[in-house]
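One structure follows; several queries about it will come next.
Only one protein chain is missing from this complex, and each of the others stays in its spot.
A, B and C are the chain letters, set down in written order, and residue numbers restart from 1 in every chain.
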Amino acid sequence: MKTVKSKFKFKGGVHPDYNKELARDGAIERLPLPKELAVSMSQHLGAPARCLVKAGDFVRRGQVIGEKAGFISVCVRSPADGKVKAVEKRVGAAGAMADAVLIDTTASLPEDAPPPPVLAPMDWSSATREELLGRIEEAGICGMGGAGFPTAVKLNPPPGKRCEYLVLNGAECEPYLTADYRVMLERAPRIRLGVEIMRKVLGLPAVRIAIEANKPEAIAAMEAAFADIEGNVEIVVLPVLYPQGSEKHQIYATVGRVVPEPPALPIDVGCVVENVGTVAAIADAVELGEPLLERVTTVSGDAVATPKNVLAPSGTRYADLLEFCGGATERPAKVISGGTMMGFAVSSLDIGTTKTTSGLLFLSRRRVFQYSSQACINCGRCLRACPMNLNPAEISKAMEVDDVKTAEDAHVMDCIECGACSFGCPAYRAITQFCRKAKNSIRARIAAERAAAAAAKASDGAAKKEAK
Amino acid sequence: MRAMSYYLMILVGAVLVNNFVLSRFLGCCPFLGVSKKTETALGMSGAVVFVMTIASAVTWCLDHWLLAPNNLGYIHTLAFILVIASLVQFIDIAMKRFLPPLHAALGIFLPLITTNCAVLGAAEINCKQGTGFFEAVFFSFSAALGFGFALVIFSGIREKLAHADPPRCFRGIALALVTGGLLSLAFMGFSGLVKLPY
Amino acid sequence: MKPKTAENHYVLSSSPHAHARSSVSRIMLDVIVALLPTTLAGVWFFGMPAVWTILVCVATCVTTEALCRMAMGRESTVGDLSAALTGLLLALNLPAGIPLWMAMVGSVFAIAVAKQVFGGLGMNPFNPALAARAFMLISFTGPMTTWLAPVSRCCRAQAACGVDAVTTATPLAFVKAGQLDQVPPLWNLLIGDMPGCIGEVSAIALALGAAYLLWRKVITWHIPAAFIATVAIYALVSGRAPAHVEVLTGGVMLGACFMATDYVTSPITAKGKLVFGFGCGLLCMLIRQFGGYPEGCSFAILIMNAICPLVNRWTQPRPFGAK
Partner (left out) sequence: MIIAIVCIAGIGLVAAVSLALADKYLAVKEDPRIGMVTAVLPGANCGGCGFAGCDAYARALVEGTAPNGACAAGGEACAAAVAKILGVEATATERRVALVKCCGTRSESIRLGDYNGICDCATAAATAGGDKGCRFGCLGYGACANVCPKNAISVSDGLAKVDKRLCIGCGKCVKACPKHLIELVPASATIHVLCNNPVRGPEVRKVCGVGCMGCHLCEKNSGGKEAGHFTFDGFLAKVNYDNPPTDPSIVAKCPAKCMAEDPHFETGH
């Protein structure tokens, strides 16, 4: 085990105001069980879970209330005992509609209610790889860094691909957020255990723990926890630069490998990147039999009375989190689920947290810039800031007149939507949003083409059948 | 060596100094019509280079072997138009057969070369200057290159302008004409670069 | 009736929710600040005529911009300072003794024809100030090539009293005529004690401004370096005149640091900027050596402005991870 400085620096990147001091020093606090939970069926990337309960049902803590619906999907378990008040379509933080199960946790359970399901604690050193993967899957674990990719899928590389490096993402480059930082400080032994389990699952890859240089305490905590570990394990100290936490850039910064364009994945260059929080959750799921029902969320922002790092069950309504942190000191002008660079502005505090809600920010009017954008002056700041080395100016200009083809030719599909371009734009253009618009319309077009091809094939087949 | 520098002078003169579009204002129709996309502009440039070189060769022969010996110089414009028009039709048919993608890209603009004053202009200039065959063909080739050069540059600007937001009354051709004027202004900088009669 | 809004309504916008708080007007202000040294030098050397030219150009440009936006029914963009900057740049590219009405016509052309017709800042394919200069050079050839001799210290007082200034030829005209011995010594070229446009004479002041822009990260080194290096190397190879004469006269410094680096009309990529600078330098020297004009800097930049979209196209960056 040694600590090294990152030898590879990617091009681009920006330095936003981090504002981490607001919540950095607050130890993780557990939220008392809220009266009502709004548990979304779409807490992860991929197909939303299929809801198994209906209004009036009683649910137990840990009970599966949404089953995995597809290969890229994870199950959803109830975070608490209670009665289902309703199952309804709700807008999630990211703006998409999904089924949400509203659970009244104050309802008293009937006497004949089944006992809560129990996952038996496992001895990871004697368990087989398949057993461990099965546990990770049934615990409902997905990436907790933000995207929410199902972890069991990620830890099970397709045949022919081998994981050579396990990269632990502790960069937490998003402003305001300190949840991962606190987990690294307070739960270092769990992370160590999780890493050992993942190494076993992945076939003993080398381990790189990536932490930005502005978190010396976290580096020290990880050094202490991993001091006596066997094998090729390094803590890589990354320069402070946004978006250091991006998967591709982290792989480059730690291992020096470059992930090719989509649809290539990190595993194509022999790497698996996992967030530190996810690793701790894996340890809990295997060793304690504790499914992923709660997570640490940073509640911060200048409109919050006492910013905190809160351990809250998923489905906790934003309003409850705000109340736990002393309420708002003034009317927040903007509420953001996630960090300021990639988080989602939300329209209501009734939305429930998910497995990927790393932060909840309440910003006052002073911290909110409302832009009226001007014409692009071609200054090239976005080009220099883009960590993917794209030409965001060109994309935004093209998308302003709905010229999707030009945007596609400018490789907009490589865009990671980190927001570095918009951050520095002197004309206050919504470049990232234009990129998102381009990506969405290209995805829609591809989906339509696929559907049309499938329909043509089907009708072709039907016609042939008829002919026969 | 001297011949080479002479031909270089012809080339520079026809491409930069007396550019057909930007200085002689010939061939404005395809210049405005086919300059919305650089790919199309490149195709059109290729077509013009091809047509102009062949047309000047044919018209030179026509002028020197048929018209001049019979003292028919006064009908050369008429004869040239006839020959050029049928030549372009022929190329149109052949291109449709052998290069369908290029034909599709040039679309309704290929027949424009039929009535393109640049082609006729090159033939006329050759006729008036009384140059030799190779000089005449090379001049036409250079002039067509100059036309293509201007067209490709202009198409680049127009692609950029497609993302601009001009006042409504200037959208489309009006803006293209203003841009062409400014481009012509910029090319004034080349004036005097070579001192040749044409 | 007022739109109804929910009780707790928040700002809904796409990420990022943070901004570096830079702005277009701040950038334009930086360029104007960077032009102050050479403006002051111009005023020092050419006296009151320079002051009037600058004031008229700036005022006309700003007024034209306001009127154009009004006519187009769009919000005024005078506040972004780009019109003021165009006016200043145009004035710095004019000889001090130019009749003021001509400066006015040029300013109107710069803003109305070269900029607002295209939709305003960001859309114009040609640098407005340079387009106006080329327009004036062709329309008013005589006044545009009549150069005031710098007011030497002893007769500065006289000039202020309205005594007719002396007209003379620029160093590049001497070079063109092969009279290298008439070119002022290096020191004069550096401080700007020579005939020429108001803003192009003082190399030291221009270098100071360029350094400020580089420090503020408003411009990158690519275009000025490529431009000046090409001019210098061409001068060394061709042997027409000493390299320092070619670089320090005829607006190369002003063009390389302030005109060619205009964001809107120069390539966006680093590679493209190098190509652009090289092209400007080469064309400038070709026009100087073979062309009809003694100096070719502004035409060279204008022509490269025209080619800029193609340069951009051919120098698209390769995405991180792309083959």
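Keep in mind that, in the parts below, contacts are C-beta pairs under 8 Å (C-beta built on N, C-alpha and C of every residue); 3 or more make two chains touch, one makes a residue touch a chain.
The structure presented is a predicted model; accordingly, all values stated were derived computationally and were not measured.
> Quick one: which shown chains sit in contact with the chain that's not drawn?
Checking the complete complex, the chain left out touches A, B, C.
> In the full complex, which of A:Tyr165, A:Phe344 or A:Phe423 touches the chain missing from this view?
Considering all chains, including the one not shown, the answer is A:Phe344.
> Decide which residue listed in B:Leu72, B:Leu102 or B:Cys117 touches the omitted chain of the complex.
Touching the chain that is not displayed is residue B:Leu72.
> If the hidden chain were put back, which of A:Gly70, A:Gly95 or A:Gly256 would touch it?
Looking across A:Gly70, A:Gly95 or A:Gly256, the contact with the absent chain belongs to A:Gly95.
> For the chain that got dropped from the picture, name the residues of chain C it touches.
1-6, 9-14
> For chain B, which residues lie in contact with the unshown chain of the complex?
62, 66-67, 70, 72, 75, 78-79, 82-83, 85-87, 89-90, 93-94, 96-97, 100, 107-108
> When the complex is taken as a whole, what residues of chain A touch the one chain not shown?
89, 91, 93-97, 344-348, 370-371, 399-400, 402, 430, 433-434, 436-437, 440-441
Just so it is clear, only the chains that are shown with their structure count from here on.
> Please classify the inter-chain touch graph. Allowed labels: line, ring, star, complete, other.
The chain contacts form a complete graph, every chain touching every other.
> From chain C, which chain is the farthest off, judged by mean CA positions?
When every chain centre is compared against chain C, the largest gap points to A.
> Centroid from C-alpha atoms only, then distance chain B to chain C, rounded to Å. What do you get?
34
> What whole-Å value do you get for the distance between chain A and chain C if each is reduced to the mean of its CA atoms?
49
> Give me the residue numbers in chain C that touch at least two other chains, ranges are fine.
In chain C, 119-120, 122-123 touch at least two other chains.
> Identify all positions of chain B at which a residue touches two or more other chains, and write them in rising order.
165
> For chain C, which residues count as touching chain B in their complex?
Answer in residue numbers: 71-72, 113-114, 116-120, 122-123, 125-126, 131, 134-135, 138, 283, 286-287, 290-293, 296, 298-300, 302-303, 305-310, 313.
> Which part of chain A faces chain C closely enough to touch in the complex?
10-11, 14, 16-17, 175, 248-249, 252, 258-261, 264, 331-336, 338, 340-349, 361, 363, 368-371, 374-381, 383, 387-391, 393-394, 410-411, 414, 417, 419-420, 422-428, 430, 432-433, 436
> Okay, in this complex, where on chain B does chain C touch?
Touch residues, chain B against chain C: 38, 152-154, 156-157, 159-161, 164-167, 170, 175, 178-179, 182-183, 185-194.
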